[in-house]
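On to chain A.
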Amino acid sequence: MKRAIPVIALLCSLSAHAQQRSELAELLDAGDESFPRAVEPRAFSFPADHGPHPEFRNEWWYITGNLDSTTGRRFGYELTIFRFALAPRRPASSSAWRSNQVYIAHLAVTDPEEDRFLTDEKFSRGAAGLAGATAKPFAVWIDDWRIADRMADRSAASAGAEDGAGEAWSLTAASGDFSLTLELDALKPPVLNGQAGLSQKSDEPGNASYYYSLTRIATRGEIRIDDEVFDVAGFSWLDREWSSSALDKEQIGWDWFALQFDDGTELMYYSIRRSDGSEDRNSAGTRTAADGTASKLGSDAVQLTVLDTWDSPAGGTYPSRWRLAVPAEELVLEIEPVMANQELFTTVRYWEGAVDVTGTKGGERVSGRGYVELTGYAPPDSDE
Partner candidate 1 sequence: MDSKVAITLEHLTKTYIEGDREHAVLNDVHASIARGASVAIRGRSGSGKSTLLNLIAGIDVPDRGSVVVDGTDVTALDERRRTLFRRRHIGFVYQAFNLIPTLSVADNVRLVLELNRVTGAKAEHRIDELLDAVDLLKRKQSRPDVLSGGEQQRVAVARALAHRPSLILADEPTGNLDDDAAGKVLAVLERLLRQTGGTLLIATHSDRVARSCDLTLALSGGRLDRQETA
Partner candidate 2 sequence: MTVVLKASAGFLRRHPWQLGLAVLGITAGVAVIIAVDLANGSARLAFLESLDAVTGEATHQVVGGPDGVDEAFYAELRTERGYTALAPIVESDAVIRNPDGDRVLTLLGADLFAEQALRDYRFNPGDTSGSFEDLFDRFLTAPGSVVVSEQTADELGLRLNESFTVVVRGREREASLVATFADAGTLGAYLLADIATAQEWLDSPGRLSRIDIRLNEDELAAFRALLPDGNRLLHAAGRTQSTLEMTDAFMINLNAMSLLALLVGLFLIYNSASFTVLQRRPLIGTLRALGVTQRQVLFAIVGEAAVLGAIGGILGVLLGVWLGEKLLFFVTQSINDLYFRLAVSDVRLSGITLAKGLAAGVVAALVAAAVPALEAAGYPPRLTMARSTLEGKTGRALPWVAVAGMALMALAWLTLTASETSLLAGLVAIFLLILSFALTIPWIVAHLAGLFAPLADRLGGVTARLAVAGIAASLSRTGVAVVALAVAVSATIGVSVMVDSFRGSVQSWLERTLSADVYLGLPSGGIDPDLIEAVTELDAVEAFSTSRRTLFFDGDGQTRLIVIRMAPGGYGGVEILDADPAEVWPRWDREDAVLVSEPYAWRNGLRRGDAVALPTDRGRRDFPVLATFQSYDVNGSGVLMSRSVFDRHWTDTTVDSIGLYLDDAARSGEIVAEVEALGRRFDQRVFASSNTGIRELSLSIFDRTFIITDILYWLAVGVAIVGIFGAMLALQLERGRELGLLRSLGMTRSELSGNVAIQTGTIGALAGLAAIPLGIAMAWVLIEVINRRAFGWQIAMDVAPGFVAGGVLLAIAAALVGGAYPAWRAGGTEPALAMREE
């Protein structure tokens, strides 16, 4: 008996967050030779690089944020738009629907007070105006989920900041029972991660991405859940990454931390896990100072310890509390999710949630908030 494949399963295999090793390897490893690879550092240019890089196999716009309502209620949110090229080139066609680009988006809101975690997902081809990304003016969208240059959206003649700092964007996304309408204003210029934006993911040359972040984005607007509307404000974080090949077969997942401290600094660290349980030596991070200057953190500069775990009701055990230490800075942090269950049951299962950070730096108390992403923990085949 042949196994019937629902279309949804086809879409599933496209997600970069596939936690099954084979899928992950297929997608992120040993990419098609005809896609260009991230082999050496490149010159970044903004706002052009906010736009798409369709010649690369995959790319994402990853926005997470911690917000508070005027009534003192705490929220976390995530809007991620992924772009995948199914083939290196778009076949010539008279049809606007012909495309090699696929867009997938995940939307989530964390509402710890009500112990709610709301999610939604969209798929579309990057064609016929249904989904896509443009650099000038900046916009990336899928259906009516949209992140775009606020000024350009309002009037074509934008005096958008040429230096890349001070991006003024809007973010809108609506699902059946919740929606986000936010204004995003970057407070710091883009931070280039890795080696001037070239982020090596495994030992093999070319298994790397181009990776930058907007680490502190002032955010205000509205969150609607059911019929309740909350005026909210806080900080968001943008991760931008594109590549054609990143992980190798032994790399089974990652833990990613994006932390924003009350002192105006930020810390990003991703820990790549190998199948033997060890941390891959290509794990790395970036420390951003209040003034926006960034420095690379190698895997040997960071000590990550899991303090607690959480068993997903759907199977699989996720870490759920960590100690993260940067000895060189005398920085010791304890990171704890604001809510245990922030697992997304999109076509691929992963955990992505808001966290609180407390700790000390050189003996002085520091605190902050952030977002953590955990992939590769759901047991194989448990998502069907």
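We adopt the following convention: a residue touches a chain if its C-beta (ideal position, glycine included) is under 8 Å from a C-beta of that chain, and two chains touch if they have at least 3 such contacts; residues count from 1.
Quick note on selection: all candidates are chains of the complex that A comes from, given by their letters.
These numbers were taken from a predicted model, which means no experiment stands behind them.
Novice: Which numbered candidate touches chain A here in the complex: 1 or 2?
Specialist: Candidate in contact with chain A: 2, the rest do not touch it.
Novice: Flag every residue of chain A that touches candidate 2 in the complex, lowest number first.
Specialist: 2-11, 13-14, 26-27, 86-87, 90-91, 93-100, 102, 122-125, 127-130, 141, 143-144, 146, 174
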